[in-house]
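Taking it in order: structure first as structure tokens, then the write-up.
The complex appears here minus one protein chain, its other protein chains still in place.
The block that comes next holds subunit A.
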């Protein structure tokens, strides 16, 4: 099948600039023409200007792309890429257009911004696809090409876009032809194509090639690489390419030609949906015929969809990085789609919360619920209220409103924010959420300037920034008492297992140094946090570490059925005051239990004890549990081994994810009430029932960390612990409230917390890594003018015991056109939401049903787009919105994930663990978790300090002469190809040959040579980016362990039955077609 990328057109632009000036110029010229539209755009973006300015290139791109888009929306213009299904052929043609793109990174960048809107239309395989493509080219050729392509993309067609890029080049058509026949049916074609690709890789050349769409292979490869959009070919339909193609093609060309002219205007107006596209559409089709002819010749090669032709995550990420990574993201404008999470960018807060705090699935919300239902795009925000910021960005200012407390709306209780309207000369303000009119307290009064803004707006963070903090008054505190500083309690399993593996000794050593890194407030010299220690096996041991004691005292509580805290004074102490006693204690703990033969452990009583201790000390706090085994000792929360793999794929599978007993939930509830957050570190060597043990951390805002088969000799893990220890929670919050403007309401929440009612999220603890995902539904019609507002208020106690409110505000656009919605979506966030939704679903429904729901939803989203925004094209064409062109690949990753489709080697515990983890992951984490990063090690020059560019997660991309690092936030592999140079092996592993490398090695020897340093440095930097320590595993090609590694090559077919990317795309296409018909 073909993948038409609207992008390509853009790229084409881009290319022109950097790479092939000449070329560009030409194309540019065309574009310039289009610039006219840009102007409007500029206006629109008024605020943005800075941005544009900064990037001249970007500007261009924008211009190009925008024109079309501008009309309807701010930045993005949709580019539709039409891929012909017949795919292969289609792809080829694209390829040609694409190729250029791919080649030229620069191009891509520009494209990036606009791309959002790009649509990929893929014509169904055999059928018309090819045709479609074919036509496109012609159309473009018509001159449409240059400027319009973009336009076309936005509106009507991808094809047009493509064409645009290569106006005449339409050579692509040829390629299309080829593609068609090939489609999925035969994979063989793939290789051939692949080969083809590689050559095309060089962008520069391609352009020319494009012009001469002659070489399908080349063009193909090019495009696929460069462009995000993908077209999947309908698998089976290997229809007579030629014929079909012709059919469709025929119509197209004319269309295009027509469109182009008309097109631009259209775009301005009603971009997406029907009008523009349809007419366009028609035209492209006709064009096809020409194509068809081309295709005709090519049919043979394409047998299956070429992986390079389909949208590549790597490419998208790279593009975004290049396009948007250099300029700060200014939040002043409503409804801007932020750069991807994989892009490094700075944020300037000008009234909306930084995307680091909040990311939405869509920045343009349908005005009515009908529209929302139609689109099926979930409306959700992923909120990370305490996200850590890069050093360049200031953390939120603290605002003190004095004794009366933060200013709020009397009716809806929303907090003062930049969107509140001051009226009557500043004496009153109107709530932006509920429209209630409130008096401004005298001490807060300020005059308004001529624009109706308060004169002091820029002096007050709450009137000018998206994120800020209020100092809470005593009214915001529990029992109307200011809280005391929180406490940390370390609870260590000292059963036989823990001792034997050396865990206890290690922990005690680590704790000694960790205590120096307790979180502290701002510039405070020492942390206000008090610490306490408990060890346990079947019974609990509390320690009195009062500074006045010469020796710590141990108090054993064996009454685990009815837990209590045996001491008050001396349990929670200031680290510095009691350091000597604590050190002595940590020295003695491993000795004391060295001879233990107790293998049974308890769990619930341990948490209970910690909670009771906090209750007795009247403070909130956090428990750190270091646990090794299934709690089978006679006590509340006793568990039995229920690890039954036979349940997989049955209706009872869900029970594997559910807790065994209700005791854990009850306990969690109590913990939350007390503000007791629980982190659990598991070191199991067999089944521990993570599903049950993670309930408490999950509901109290804590985390679960799992280290399977922990052995102390693996020194690396030491570092892991300390890293995580330093990541300890910053704050102990109390409640999180989300206010939204009338018209929508928050209906569902995901994350690590507890909810006692349906609107307030109660958190016992929250740290910088935790996110809360909120789903919204319509209550009423939204107003396009006023947009939709979102305010997230987090009431918490800082680590110094200060009570504060952190406020994040975000304004979103509202739209009446579906196209606007599709143009402003963020696939990463969408996937984040959908994964969380699905992972929660497995608790109650059979996994299969959950998977089907996901697929259906995805198909509906795309079908809706196709139907309403993407102008008619042949059913054989798969058209993806630019913003969502990665949706299929990512969704496939979710579907193949351990939770939804377990492989044979995945334990029940691992599934539960992952399920639990994902619930509170932020967008960046889910992104890499579902689509791991695969970094080649020796490709880039050894001196380069930057991370090498990633490659797609597929076995085909591995070269056996190279080594790769693969990481997904939890796992870290070093894959060594069988024919890696001996020198490399020597300098990295200090052994002389590949065969001598120890498989499963987890530590690289420290060697003094550039390569070793570089690799180890890279590993360190990867670890530093993740909140969890990743254990390294060295995997050799053709080795047993490779199976493990291959599990993470998510574009490939998985052993457990997960579809390959290509297959899934075809499947998705089929689904969409079914929906459309």
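Brief remarks follow.
Everything below uses one rule, namely that a contact is a pair of C-beta atoms (placed from the backbone, for glycine too) under 8 Å apart; a residue touches a chain by one contact, two chains touch by 3 or more; residues count from 1.
Operating definition for what follows: contacts and distances are computed from a predicted model.
The complex appears with one chain absent; UniProt names that chain "Protein transport protein SEC23" among the candidates "Vacuolar protein sorting-associated protein 35", "Glutathione S-transferase", "Protein transport protein SEC23" or "Signal recognition particle receptor subunit alpha isoform X2". From the set A:455, A:568 or A:1043, the residue in touch with the chain omitted from the display is A:568, counting the whole complex. The residue touching the chain not shown here, chosen from A:592, A:708, A:800 or A:1011, is A:592. Considering the full assembly, A:555 is the residue among A:412, A:436 or A:555 that touches the omitted chain.
Listed here are the subunit A residues that touch the chain not shown: 496, 539, 541-542, 549, 551-559, 562, 564, 566-570, 585, 588, 592, 597, 599.
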